[in-house]
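One protein chain is absent from this view; the other protein chains keep their places.
Naming follows writing order (A, B and C), and every chain is counted from residue 1.
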């Protein structure tokens, strides 16, 4: 895959110039918000997107419905960079809005991929926003192109709209239901039409979507409950797997568009993605993480002087470990607040520099100490190695690495940027090898059972409510376009 | 119709937010260039577009084919503003290219409307560029949307590609031929695929398209021959009405896609649009203009001391008038070279200011003189009034206005920005009224016959090779989507 | 004071258009770095400035010395926004560099005020960077203008260079020493000439400046030791009050330029400004803060269920309080990592919105609890009120606010953005009034003695090493240009 740099309106933009392999890199983690019957809805969308900013920093946008027209503004950058003047929100008039924050993998930086997408049809406008990933997008695109459809973005997200527009059903909802039966993967969608705000969750419930009520009678849907708290909305319910929630001036309607549904929410939402103050299906994320630290202390104890967490996402787990183990919890690592988190950096080179610029060890705290260093996960291992090195350079006597989740061994096809196993250290090395590579005095992971009981979703078999495919390769859906290449990878994955 | 201002990548952009009446403003005059088998084709496209810059100053772009991929760069602005570094051309690698300069009516300033359009299909990329206007674009759009097509631009130009993609024919050329039978209007298209460069002219030949050979064996197609001269190409032939010219590595293939064809090239190309050094169907534009001045002197003589032309487009006609009348030709008006021509200015207010800032009368030349002021046309009359006023303020004794074309009374639906008759002074006033409004001592136009014989295309009936519809309402095609509103306007048009 | 908005090179810039009162707003907190004899010094300056980013986010710049010429790049924005391409650092060639991050009060957003300043004199270039504020800048400016000097920036920083250039002394160092005797205030300067890198500290040592050695033999000076850690430099010494440190190819020379010197470093460096991993005069900032929390627990105990800190600057003090009081330390407030800290926001309105968007209470942690909420300081009180409200809205039973520093009652004239007492809640209200305003169940501050013993500088009378003027009005220098207005304010300040 190669890219083209071009200057659009005086700004350099990276876009793709190839068609064939464009479907290879569709992995996205994003955040959605929608509002209905809320005065100056764009303002609430803005504040809500701000609370969801951790779900995507590449770009953002808001579309509003005003007088039968769809207004929109979207751009690369953070929410507060894109909407940097009061006027830019005031111009987005209307009482209904959807918003989107986008995280995209390297390269597909085409402004056309920034959402919400807005369509000006002769029979009325539609805006849509999408979080997640389809595993049969490529097949569907080829099929649709062969029928004469023209795609204008390189994103999976456009597929559903082509299906909808080709449906022979009467209403938008019916067209949508028909179309949803064709797409496979992990996703939530928001659609805004002249008549309603619609939220959709895939049949496995991979991605979260929460519904709330605004103080004045309006409604909100968002990827995380922290967005509801941000704008003063009260929680109503989580959208369930295979469910369509439609909000119009009559109120809320819920229905299922498929019988084949089960709960298998992405466990990384609890481990890493979601904000600690969010609740997902009734479980507080901070509490789940603290519990995972406690479980980890039970499963993988070690004699040490202090417990430290890798800021910021591992601090909850670290304090759980410390509390359970009865070892003091200390601030041994300082994070430079002017850097976005590692997992978000677009290139490997920047990722590596990012870490060095991001964390500092506090010598006065760590010097001469035996340390339990708690982290939420290990992807490539480069970050862990660097932090262990940092602590030792600052005088730590021993560094025992404890990971508050199982080892990442398999790719995710439902929207997380782990597209192949070559970058996953645990797919390519045994535990002992990794311990050596990252130069830790010891290394241990939380068990799958430990993670499940820490999150404690009380959900049924077979998945107990959680997708753990990146840990164990047990994917809740068929893999379609990715089946063949995953089989090839599978043969290479190291079994400990 | 209303518009939305948004800031895309730090630049303010005006885009539309309405669907219904988006089809109302499709009038464009543009310039095209295409190259095949020319090393660093983007450089020739750049220089060629520069020569075509007078055909559109709103935006421009170049797409090149390299290694099976379509590279492209396009933006708002002049060619030399968009491509302002050698590197920006060097990055557009490849031996085939198409380029476009765009003039658009007020408002639809969406970057997505800037051409060439580039499509990344799963079965290979296609780039296209379009000059002209369709009269059935709205109907076709609605029909296509009803079949599930999704349009992404507000431009007519996208319609043909949807038709092509839906065709069941085998080859691109066959799909194109089938699609061309559906579109009605004035147009030339350039298409670039992996296999060929294709040029198309509408069945009436409203817009010019010239084919030439590059010194090294490559080929070029362009809207005007001045672009061929610019890059050192030699003239081969003008694309004929209803003709498809396809250039590939085997050479040039020509064929007609319809039997219903006749020559009716836009007479404004000779009168105003084209560059004086261009030749169209073998007729030099400067010579045609000079001849029109001579005819005008024969038809509308007047006793005067000097003849002056309105710079720059009327200088040829003025010198012809002077030569025929035996009156000295003088430089009585100076044009500020830092202003684009009036006809191009986007708003009425700017048009009016533009004139005042654009022309100066040279007092020492005009003082005390009886002047024949030759201009190519009168649209709203405001410019003429201002120039007459300028000359009188500088001491002119008499100002006799002579127009080197007939009176503009009807709208154009084939690509010229005269979308309704309300702005045409001659559609709303008699000759004597106009004479009074512009405060001329006398006013006269060239006759239709005079114009035809001045251009002298030696073409057959019924149109003698020229579209004169804006003068006489005799449109060479059915008006389709515009039929009804034109009939309404027609009742209002003043008959002298 | 009024400002002018102008568009310079397509970007809106706010600049001043008045001369008289331009001297009213010179309060700045900034960060400096300098390198000598370090290959590709600009890269180290970049990484070092990144570590100092918390000291100023308005703008930044780097100047390097290469082949006798001074190269420079500076702009508005964060360090990684300004230097966003490898090339922009590679173009800043040379083995010596100085860099600057700038924080400025509202309005004086003139690009000319971004440092380092670079001067191209006929006898060789000089670059300079300045942290702090002069109290006699206005007087000196008027005096210099009366002698014919022309100032080009609205910054205090330019004054010293005019003094230097007018000095009759021989060497740059001697001219500098003479000039330093004229300026009064809190400051550190870095100067880079063709021969040397010079660091200067004011006679009271208000601002920190640290000297270190690079691994390869080069040297570095920086405002905080965290910048040395960032680039792998080892600590040598802190520049002392009234000291000039000059580094050239012979090594390091230290000398005092005045006898009247004493240590009175800004206590806010420990309380709020500096990064927790920095050491100042041998004292670790995190440790000082943790100690202040302990002292606070001793001085102001309260019965409670949990202790929480306001992220991020108060977490150290909160953990100290918890440890000393034996009350669990919990994560009850989550900070949105995509907002800069309140104290930095330019306008009151944005400050207020910033807080609401910045912090979230974790309901599951705080619900039903009696809480000790530890914060580092209270400026206007609006933030405290909002956090107390947040916690109560999330179900907190009681909120006891404990401030790990004394009450802010007086303005700072040495470089902190507290320019008058009208904005200081403690200058205008009694303790009980504030407690009521912020709706806390109780409120208490750390005593001055408590703060001094927590930081524990072991320095002599009269200031025990610390400037505490904003707490007690005891300014270590004469106030010069600010004397009169401060006297007026003083009469209004509430005595508890």
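Operating definition for what follows: a contact is a pair of C-beta atoms (placed from the backbone, for glycine too) under 8 Å apart; a residue touches a chain by one contact, two chains touch by 3 or more.
The structure presented is a predicted model; accordingly, all values stated were derived computationally and were not measured.
Asks: Counting contacts across the entire complex, name the shown chains the missing chain touches.
Replies: In the entire complex, chains touched by the missing one are B, C.
Asks: With respect to the chain omitted from the figure, which of B:63, B:78, B:244 or B:388 is a touching residue?
Replies: B:78
Asks: Kindly state which of the options C:54, C:102, C:162 or C:400 is in contact with the chain not pictured.
Replies: Of the listed residues, the one touching the omitted chain is C:162.
Asks: Where does chain C touch the missing chain, residue by residue?
Replies: Chain C touches the chain not shown through residues 2, 4-11, 13, 16-20, 22, 69-76, 88, 91, 111, 119-125, 141-142, 145, 147-152, 154, 161-162, 165-166.
Asks: When the complex is taken as a whole, what residues of chain B touch the one chain not shown?
Replies: Counting over the whole complex, chain B touches the hidden chain at residues 10, 47, 50-51, 53-54, 57, 78-80, 226, 229-230, 275-277, 279, 284, 286-287, 312, 315-316, 319, 329-331, 334, 336-341, 357, 360-365.
Assume only the chains that are shown with their structure count from here on.
Asks: Sort the chain contact graph into one of these: line, ring, star, complete or other.
Replies: line
Asks: Relative to the centroid of every protein C-alpha atom displayed, which chain's own C-alpha centroid is closest?
Replies: Located nearest the centre of all protein C-alpha atoms is chain A.
Asks: Calculate how many whole Å lie between the centre of chain B and the centre of chain C, each centre taken as the average of the chain's C-alpha atoms.
Replies: 62
Asks: Approximately how many whole Å separate the CA-defined centres of chain A and chain B?
Replies: So the centroids are 50 Å from each other.
Asks: Please compute the C-alpha centroid of chain A, do the same for chain C, then give the distance between them in whole Å.
Replies: Taking the mean C-alpha position of each chain, the two centres sit 37 Å apart.
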